[in-house]
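Of the protein chains in this complex, one is absent; all others appear in place.
Per-chain numbering from 1; labels A and B assigned in written order.
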Amino acid sequence: MDYLLIQMLNGVQLGLLMFLLAAGLTLTFGIMDLVNLAHGSLYMMGAYLAWTLIGWTDSFVWGALLALPATFLLGVIVEAVVMRRLYARDHLDQVLATFGLILFFNELVRAVWGPAGKSIAVPLFLSHTVEILPGVPYPAYRFAIIVVGALVALFLAWLVARTRLGMLIRAGASNRRMIAALGVNIELLFSLVFGLGAVFAGLAGLMAAPISSVKIGMGDDILILAFVIIVIGGIGSIKGAFVAAMVVGQIDIVGRAFLPDLLKTFMSTATASSAAPAISQVLVYIVMAGVLVWRPTGLFGQRT
Amino acid sequence: MTEPLLTTRRLVKRFGGLLATDSVSIDVRPGEIHALIGPNGAGKTTLVSQITGNLAPDSGAIHFAGRDITRLPTHARVQLGLARSFQITSVFREFTAIQNVAIAILAHAGHSFRFLGDVRKDRALRDPAWHGLAAVGLDQRGGVLASALSHGEQRQLEIAMALAGDPKLLLLDEPMAGMGAEESQAMIGFLRALKGKRAMLLIEHDMDAVFQLADRITVLVYGRAIASGTPEEIRANPEVRQAYLGEEVA
Partner (left out) sequence: MMGSLLASLRTPRGFVTVMLLLVFVVLPALTEAFDERYLLSVGTRIVIWSIAAVSLNMILGYGGLVSFGHAVFFGIGGYAVGILSASGVQSGWLQWPVAIAASALWAAIVGALSLRTRGVYFIMITLAFAQLVYYVSAGLAAYGGDDGLNISRSRFPDLIDLRDKASFYWLCLFLLCATLWFCSRFANSRFGAVLRGTKSNELRMTALGFPVFRYRLVGFVIAGAFGGLAGVLLANEGAYISPAMMSWVKSGDLIVMVVLGGMGTLFGPIYGAIAFFALEESLKPLMDLGHKGWGEYWQIVFGPMLVLVALYAKGGIDSLLGRHHD
């Protein structure tokens, strides 16, 4: 029972990280109609910048806090140099250009930080455990990820539902031409939204660093999972991204945690433990296929 | 009285709170031109989209040539003989005029799962395609890319494509849109020559054209058919005059 609860919390924690990544992606899809494969590169850059800045400041918190504006700046630069020229292009051009950006960033990281992975230590003040229920300890750092992730999700919900920027974002997701007609400074809006997405991606990358590792291409696999999430949730929908991220987080973790035992009942231990992660990955894609057969534009997507 | 070719019975379509089609029942008889008029936002395009199968009605039924087609996909309706032209010119811009008509003919030549024969040398397509172009007076322009044709010529090409399958009913969505006076007059002449041979459901803003061509007219306002009858009856209908014609024809 306790084991199940802990695994479910791990699922929530993974789901929230994925949501941070998916949120920026779904916003740029929804508003700018941009397929940004390089979003995962911002996740990676967030982690690497944090690694360097933590080294300089000798403090996890300061390093992380400095890494966020740095990824924002990086996002704004990438937007101004490349993305801005892609909004009016077809999806194929966007795929090609942002694929080129991935190659560039992966190679840049290899040249600057070297081919070996880096690790960021869990900060000392979060290296203990907290009792989530009496007698059930849970790592404080993972708990902190859940808290920060939930706060960001709430912030986004507030931003989209209650602010002028959020109104423009919602209007843009449903009708792009309309926001232009409203006399809004589109360039500034797009640049801001892209920067915001970059910050969330960077935040997810640097928070994930202490529990996984900082390595080249770390953003690529998780990016595809984030794509699956926004496809399930419906492109442009923050709410959809959140729901889908939670579902995918649970499938992934619970699959990894419980499938081996289940599989061991009818196959050898070695086979079961190598097949289980594959099967839980596959489950995610099967859920996606099922959702799309049922609703071709995702759970909360715009119907046409 | 002949059996109608197309009938809609109490069609309803809602978009959220908006009732875009409010229990509309119309019919088109073989060989007649039935015009659908109404101010902008009256729901003409929504109604046409349901007839073509691009939108599914919330309730009601559509019959065509003796069959219930309410749930049939678009391409199957076309195969039964229900062709359309588009409000916004919709030709294959990177194909030549003759290729545009040829591909329209291909749609009715059974299936096209043939992978090897060269379509450019296919006499079964070329000959009728030239024929179709000649029928709309474009045979001199067959080798020109559709994107290089004038606006009026593109509209003519559209009609040639819609006619390619020898349809029983032609849905014409504002065929005169964006045309100059001279081009419009030519199109009216062409449609008049077709009259009697094919049934047409004509959606048009140009009232001159409508009253010159139509056998019957249905007036749509706020999704509802407020009147239906001959041009004379429509002209005389006080409700229509007030709701619609008041500003435009009087």
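Note that in this section contacts are C-beta pairs under 8 Å (C-beta built on N, C-alpha and C of every residue); 3 or more make two chains touch, one makes a residue touch a chain.
Keep in mind that what you see is a predicted model, and the values were worked out from it rather than measured.
Considering the full assembly, A:Val231 is the residue among A:Val160, A:Val231 or A:Met246 that touches the omitted chain. Among the residues A:Leu5, A:Ile77 or A:Val282, only A:Val282 touches the chain that is left out of the figure. For the options A:Gly55, A:Pro69, A:Pro137 or A:Pro296, the residue in contact with the chain missing from this view is A:Pro296. Residue-level contact of chain A with the missing chain is found at 29, 35, 37, 82, 85-86, 89, 91-97, 99-108, 110-111, 220, 224, 227-228, 230-231, 235, 270-271, 274-275, 277-279, 281-282, 285-286, 288-289, 292-293, 296-298. Annotation for chain B: contacts to the undisplayed chain at residues 52, 73-76, 78-79, 83-84, 86, 90-95, 99, 102-104, 106-109, 112-120, 122, 161, 164-165.
One rule holds in what follows: only the chains that are shown with their structure count from here on.
Annotation: 48 Å between the Cα-based centres of chain A and chain B.
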